[in-house]
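Single-structure report; data block below.
Note that one protein chain of the assembly has been removed; the remaining protein chains are unaltered in position.
When the chains are written out, they are named A, B and C in that same order, and each has its own residue count from 1.
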């Protein structure tokens, strides 16, 4: 592997902060994923790989997880990384700051440092996906010596993040770029290979494409250019692309359908929405052929997927019949697009057109990000676009959206649609704690068959975000998390 | 002396205006649907009621509006514009970070447009009715009627993509670490397209104004007097017509210079220019109240500043005004 | 008669009027020329102009008819332009008139208020207003009106200030007319010319402003407008540049036409300036 070199990577939008323990949205993780690490990484088949933990053991009963940490790991400020940091991060810091991890930690009874290099997690009951939460974005290791006893969110160190990762924070020119440099003391000998990385803030999608063409940037992480530009860019000489690196997240586009009130409260109407949409067209035209039409709540890229469910093919006739049957009286149905760029806007327009054609009166509601958040949090919508991460396991990223216990205002990730099905709730719970993949698969298949009939939300597309980069960059995407933690192994070949 | 009193008087007024603006904007911005905590929570990829409540407490959003306002105004009076939770830094630092880029862009655009506008206006006025005049005024009309962002798109397409003469965006070659003359050249190269895009419209405005004003002044009696003295047309134009004709241009320029700062939103977005226009737009989407208020405050201060500068310049050019106030 | 004749002497102004007339006709008869919704996906996406019969200007990213979009967009632009200008005039004219006529503290207060609005950068204010009110045709129009009235107030005030010194106003006072009658019956009609000229230019500015807002994503998503078309086409500017070029030209022509008309009116209504140049 060749040493040295610089990469310029687009980051969009500009991250609010690089402190991964406090903020873990996409852009933050893209950059901070090189600064912070967790105990594990995952290959593209979602199998755990060593990271800060060099090995781990799970007891027979699935209740005790013991991790052996790497030797000689240093924080960027020179302090040693020890088991105490792990305990502090998981048990104290992240419990307070990371609501998503908090849900998984409910299953955890104790976290203890057995010695400087061994940590033991004891669970209350078996939790199938537990080995899936040791990802840098979910459980980043934060330095205990800096944060213990402080007000985490106002700690000045947040501006100069300190992790154990392959790259160190160097400079952040707001609105322009973030500069990371090689961590010379990284515990893997000779790694990282690159000298420095610039994360470039370019707010306009078209400009990002131009920047790549001009050679200003070398890597366009998934989703940073509009889909229409992808073929043009990938057809350029010396440009490679890959759809890999999204397996852990497996972004699943869906439309929340308000199950509580309005026309969408009717199951027939919801099914009609599924039939009315030409999702193939959307995939081919709006997503430029990227992605797969979704068949149900679980992504085909994740474990426990099944395709033995009702298929909702484009069938306007059937949609019309169902709408008739639902007793729809011409009420205006509000469509709330996702305010994340033109693609989503077009998608909403296409849906509106599809629905108009089967006799549904629709109106697109314009909102910006804040307004969209607010409306979802207040359940003030009929149809609302979103896409959700699956986090490698239905118990982590899927069931949360369908459990009656998860109906609560104020969040965009719980059961926003207001779907209530007690029988299924039980099955979801059962599947989470069942031991053994086969046992879980059986229950999940069952669930999928049933829920697809109900159409609590409209599943749309398994999104594919191709990463575009110059071919001389090797090993950029090696894990299920892609570029986000890929720079450890990446190198440039002349 | 007179100027000093003027400045002091204007400053006193400015403080009142700014406070009023702060208060108005405060309510305006808080009237917007959407809550910064929810946005921030939204970005974490998962959040619940408790988490949002925590955030709201942290931002002080759980307090009654008038308490928040009071705190904010109190802070502003102490030159503290608050803390941006979205960006995790004090708003003042954030703005000071971004301000130079905006100033560089807007002032260049302003200078270029004023200079070109006046020169072309002069050229047009000197050849009234001839084809040069028609061409220049026609061009001005064209710039006047073109949407700014569209010019930006088209010029990127032409100059950056097709011809590859100029960078398409940004304000420096990142990581090149140029110094000295190279850095200046690099900045200049990045500046050309955004400054022109922003400046073309204003150039058209100044051009038309200069031309009209020149034509009007050249009809005035004192120009006839100057001719009767036997002065050459050149001197008449330079010494008598131009200075008088520039008075309205100065007024207009003063008004525009301040507005430019706020008007750079579009240009900064299209060209990824890290200025406060874009900061404003981003903060708006994130309901980053403090930052938004801060940007408004700063741009309003800018407008007022330029108004005062205009007044002073005006006084220096036009003896009637300064003396009028002094006596 | 005389007026029309004088106006027609200005070739640019006539051209402007013709262009505007075409735009207005297209806007009025959009639904006749294109009976189908401009949002309807009618063909393969990205058809270039002049390639397929019946799709003169090709199709956009979703296969919608660009020509239909232009026609319906003309409607939006004109409505926004005219309505927001009207609203701005409704705010600006009375305020300026009262300020100029009564003077004293009324004037002082009105001018401070106006100045205040001019201190906030107008485009930024428009953005915030639209964001707050959520983008709909109404909120956009209103926001544009709110940022455009101050110059009207200033103009009207200046006009009224000079007109109220005129002897015919004093004569009206001596005839025992009330202030209102004098102001609205005698003074304002005489200030009409510059107001009309300004209004024509304001319509142009409003159209530009609407398109800028739509370009930034602050347009009403249920309404096909030119700014929307450019904004939407921006992402494909490299592969289908004409999609942003065509609506851009539409805006350019319309705004140009309005400017030409404004200049023509200015020359015609202010004969003092008419002889100058051109």
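Details
Assume a residue touches a chain if its C-beta (ideal position, glycine included) is under 8 Å from a C-beta of that chain, and two chains touch if they have at least 3 such contacts.
Keep in mind that, in the parts below, contacts and distances are computed from a predicted model.
Name of the non-displayed chain as stated in its UniProt record, restricted to "ABC transporter ATP-binding protein", "Inner-membrane translocator", "Heme exporter protein D" or "Acyl-CoA dehydrogenase": "ABC transporter ATP-binding protein".
The missing chain, though absent from the view, touches B, C when the full complex is examined.
If you put the hidden chain back, the residue from C:35, C:104 or C:176 that touches it is C:176. By the touch criterion stated above, the residues of subunit B touching the omitted chain are 5, 8-9, 12, 220-222, 224-232, 235, 239-240, 243-244, 317-320, 323-325, 327.
Of the residues in subunit C, those that touch the hidden partner chain are 166-168, 170-178, 181, 186, 189-190, 275.
Keep in mind that, in the parts below, only the chains that are shown with their structure count from here on.
Viewed as a network of touching protein chains, the structure reduces to a complete graph with every chain in contact with every other.
Chain B has its Cα centroid nearest to the centroid of all protein Cα atoms in the structure.
With centres taken as mean Cα positions, subunit C sits 23 Å from subunit B.
Chain centres here are Cα averages; for subunit A and subunit C they lie 45 Å apart.
Within subunit A, the positions touching two or more other chains are listed as 204, 206, 210, 339, 367-368, 371. Residues of subunit C in contact with at least two other chains: 131, 134, 234, 237-238.
Remark: subunit C residues 115-116, 118-125, 127-129, 131-132, 134, 204, 208, 211-212, 215-216, 227, 230, 234, 237-238, 241, 244-245, 248, 251-253, 255-256, 259-260, 273, 276-278 touch subunit B in the complex. If you check the complex, the residues on subunit A that touch subunit B are 6, 8, 13-14, 16-17, 19, 23-26, 28, 98-100, 103, 137, 153, 158-159, 173-177, 179, 196, 198, 200-204, 206-207, 210-211, 213-214, 216, 339, 367-371, 373-375, 377, 389, 408-414. Listing the residues of subunit B that touch subunit C in their complex gives 17, 20-21, 25, 28-29, 31-33, 125, 128-129, 133, 141-142, 144-150, 153-154, 157, 161, 211-212, 215-216, 219, 255, 258-259, 261-263, 265-266, 269, 277, 280-281, 284-285, 292, 295-296, 299-300, 303-304.
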